[in-house]
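A selection of the complex's chains, in situ.
For reference, chains read A, B, C and D in written order, and residue numbers begin at 1 within each chain.
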Amino acid sequence: MSKIKIEDVNLYYGEFQALKNINMNIKENEITAFIGPSGCGKSTLLKSLNRMNDLIEGVKINGRMLLDDVDIYKDIDASVLRKRVGMVFQKPNPFPMSIYENVAYGPKTHGIKQRSKLDDIVEQSLRAAAMWDEVKDRLKKSALGLSGGQQQRLCIARAFSVNPEVILLDEPTSALDPISTMKIEDLLVDIKKNYTIVIVTHNMQQATRISDKTGFFLHGEVVEFDDTEKLFSMPENKKTEDYITGRFG
Amino acid sequence: MQSTKANYSEKLMQAVFYLSALISIIAVIAICLFLLLRGIPAIGEIGIMEFILNEKWKPTDYPPSYGILSMIVGSTYVTAGAIAIGVPIGLMCAVFLAKFCPDTVYKIAKPAVNLLAGIPSIVYGFFGMEVIVPFLRENFGGNGFSILSSSIILGIMILPTIISISESSIRSVPLSYEEGSLGLGATKEETVFKIVLPAAKSGVFTSIILGIGRAVGETMAVVMVAGNAVMPLDKIKLLKPIRTLTTNIVTEMSYASGLHEESLIATGVVLFVFIIILNTALSLIKTRDAKN
Amino acid sequence: MDVLRRRKTISLILKLTVWFCGILTVGILIYILLFILLRGVPKINMEFLFGEYNSDTLSAFSSVVTTIEMVIISLFISVPIGVFCAIYLTEYAKRGNKTVKVIRLAVDTLAGIPSIVFGLFGMILFVKLLGFRASVLSGICTLSIMILPLIISSSEEAIKSVPDMYREGSLGLGAGRLRTVFRIVLPTAMPGILSGIILAIGRIVGETAALIFTSGTNVLKNPTLDLMASQRTLAIHMYMLASEGLPHSKEMAFATGSILIIIVFLVNYTTTKLAGRIGRLSDE
Amino acid sequence: KEQPSEQPQPQQPVEQPQQPASNFDADKDITVVARDAASGTRGAFHEIMEIIQKEGDTTVDKLVVGALEFDGTDKVITAVEQDKYGIGYISLGSVSERIKAIEVNSVEPTIDNVKSGAYSVARPFLLVTKGTESDLVKDFLNFTESIEGQKIVNDRNFISAVDSPKEYTGSGLSGTIKVAGSTSVAPLMEKLQEEYNKLNPDVKFEMQANGSSQGINAAIDGSYDIGMSSRELKDEEAAQLNRHVLAIDGIAVIVNNENPTDDLAAEDITAIYTGEKTAWFEIE
């Protein structure tokens, strides 16, 4: 089932066209990976899925993006959209507060005040991010004291906390060591049964390891979008082949 | 539902932020307006040329004479002196703090510089009157109350401004520049003076201009060390007393009435114009900087 | 080799110069401090600190209270306005916006205006036109405008230096801008804002020229919080004591100067500690 | 542990300044120290010494170019105290051992000589009011002119100017009296207020020490109840005000303690202040 439909999307930063005529269907309970060389528009597309681009001046979008067949740029409030479509960024960005407060921030924002309920949510989210045991004794400590990998998992827990349907991840492991990377990859594969996951990665091995579908971007266009296995073993497009065989990048 | 309420307070607070932002504009306009309203008629009555280009300030004589040229020149000299003393020392000290100072020394030196900024001007004035003036009298002749003594005091007073702004702009020069220079075999000192300082120059200029602003506007310390004599232009000397625009206002304001009072406010207007000119210079630097 | 030796010598000279200037600056500061403190501190006694003012005690008590009153109320007015203005400039205004340029210009201009000019302005507007007379209120109004640019620019710097990723994190969770600003941005920017506030306090405590014409030189026997009263601050107390020409009052001027310096020192110290603690809390 | 500054603190009293001034170099230029134009002391001194010269309907202050001008008695004292070649003038009440008050035309500046008129460099301290005085103001003025009030005047080394002062008894009135004006009168005024308060504890004072002219203007425009002046009123001022002479104050001419000169002719003082004589040796 298509969770997200992208139809004829063009996106401009001022004069510069960063996305060119994108069409894509993203399925529920799958991991979709975006790959491509730097500057090709992966992050741009990802961000426009929960309207984080709204904040940048001079951004113009046309075409349609549908979440469960509802136009996210017309028929839904940005704040509600972002609750349903969570995001994890390239650099772990926990807030400079305690671990507990980091996870509780989202639910509090959406009006949950009851302490017991918050406690529950924090525990569940941290469990889902497979880090409850690591941090349960230091919930009141600053999140900035965690290691990079832990911080990133905390950010994932934070994303879970508002109970989203879709989770977007923009190179979530590029700043991490191999072991943390592995943990996060396992986690993603583990949770995909409950979520729709879109991940941007510069690491093709990573895409192969975890994703079901892969999209290859170049200069703002989707060159190829197919099952991961197929795309990496038998790319249809010459450019895709060049890229995945390491001819550039 | 929740979101409409949120939207409402978003809108409200946005308006509050906007209004707060407008207050400084209103303040500047009010200051301009009231100064000009009181100052301009006086300038009109005295005649702008007479006011600015005449060196004779004799408000108590009859007929009185209101010329502030001597004080304009005085302010300029004193400020130039302060820059000549404060900028090299301040800059070197900033370099010291940013690049050479061991951590332990920094822990003392940095708060010291901050404290220097917080000491009230009259304290500097006392210090100047009781230490610097006698020192100059004994070593350089004259009576000590002079352009030089004012320059020294102001030079000290602008140190914190120069140091803290220069220091932070030196610190913000990317380390990669330094690495590049060191990698070519330059010594640390060569690197700092040939690469880092030039790269920090817009911050350094900013600090100098703010320092000039502080020096031009300082009153209470100068009034104690400058001697406040209105000197004809040809008698202005480094070791002779001087009167500046600010000290003119503060010494005579309490006495003045009528045209005299208004001419003092007009002196304030001239001071204001000085500051506007400095600010224009500053914003030119900033825009040039932004272009790079 | 010769070139190398020359370069090394020059480098050494530069290094010595830099060290010399660093030490000189600290030396000057220490000299000034000792100059005032050694003469002033021995004269400080309970009478002077907490007694009733009369021509014998020359007590600084009412001046201390007024100084604190002015600091608190001026900050109470200026800090919200200044921080809000900074929020507008950094978080709301669009880039290249005309208003922003004008606001920046205004802030820069305000920052450069000499205090004596603020004094003249306060005298014309608050003392005379608005009829506040020479009073603490006139002083506070003048000071609030005077410290506004300090608060604005330090807050703006602090808010700007909050990494965008914090904002993205908050917005990504569906929080609105307002919530992001108050819950995430401001707490993170707090140390920087505080350091602006320290500067402002220092400026108020040490101000003379702007207050002589606005809050006046009157001194009350006992402290008052009456805003309409004319009452001098510590700095003016020092100035007036030093003008009277009596040997006794001159020494007390130094004592007042010592109190001033001690206050400024304490303010710097505690606020730095506080900022340090907040800073540490946020990255512990 | 003592002051870091090196100035000697001369201990000898004013009466016997005959120290052999071995290192006094009479060839040196005289450092002429004057007060600021706001000061009543200056107005009176320059008038009496004919530094202000009237020719036809023009008035010219001939103060020598380069004379230091200070806005406070203490600064004048400090300047003369530190500078061996300095000369200045201050209120007789402010003379202390820090400097030496010299004879003018061989008349010592003492209270008796001022009273008798032998020492002619003197001016009145005035209190001025406008229109009909309120009961409170009238009561306070009565006090200043009473035996008790004039005793304070005498204690402070000023000369009583009231011929037959009356006994004063507390009136029990209450209210606030606003006073503004001369910085030279202010210390005396402060003492008077303290004594008056002992008898009338419910009366409050506000006092701005901001210069004679400012006091006179404040009285004229009604913003203050009483103006203090240390100079005579100008005709157009006198026409609008009630004039009360509080005291007579001598103006002492002061030189450095190391200066061998003890006596100056009035013409010499005029010559020094107008720049006709610029070095000490020119003066016999």
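In this section, a residue touches a chain if its C-beta (ideal position, glycine included) is under 8 Å from a C-beta of that chain, and two chains touch if they have at least 3 such contacts.
Predicted model only: the values in this text are computed from it and were never measured.
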Per-label copy numbers for the complete complex work out to A x2, B x1, C x1, D x1
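The rule we apply is simple: only the chains that are shown with their structure count from here on.
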Contact-pair count is greater, between C-D and B-D, for B-D
Using C-alpha atoms only, the most centrally placed chain is C
Relative to chain B, largest Cα-centroid distance belongs to chain A
Separation of the C-alpha centres, chain C versus chain D, in whole Å, is 37
When centres are defined as mean Cα positions, the distance from chain A to chain D in whole Å is 83
By the touch definition above, chain D meets two or more other chains at residues 5, 71, 75, 210
Touching two or more other chains in chain A are residues 79-80, 110
Chain A contacts chain C in the complex at 50, 52, 55, 57, 78-83, 86-87, 89, 91, 93-97, 105-106, 109-110, 141-142, 144-145, 155, 158-159, 161-162
Per the touch rule above, chain C residues touching chain A in the complex are 94-95, 163, 165-166, 168-176, 179, 183-184, 187-188, 281-284
Contacts from chain B onto chain C in the complex sit at residues 6-7, 9-10, 13-14, 16-18, 20-25, 27-28, 30-31, 34-35, 38, 88-90, 92-93, 95-97, 99-101, 105, 108-109, 111-124, 126-127, 130-131, 156, 159, 163, 187-190, 192-193, 210, 213, 216-220, 246, 249-250, 253, 264-265, 268, 271-272, 275-276, 278-279, 282-283
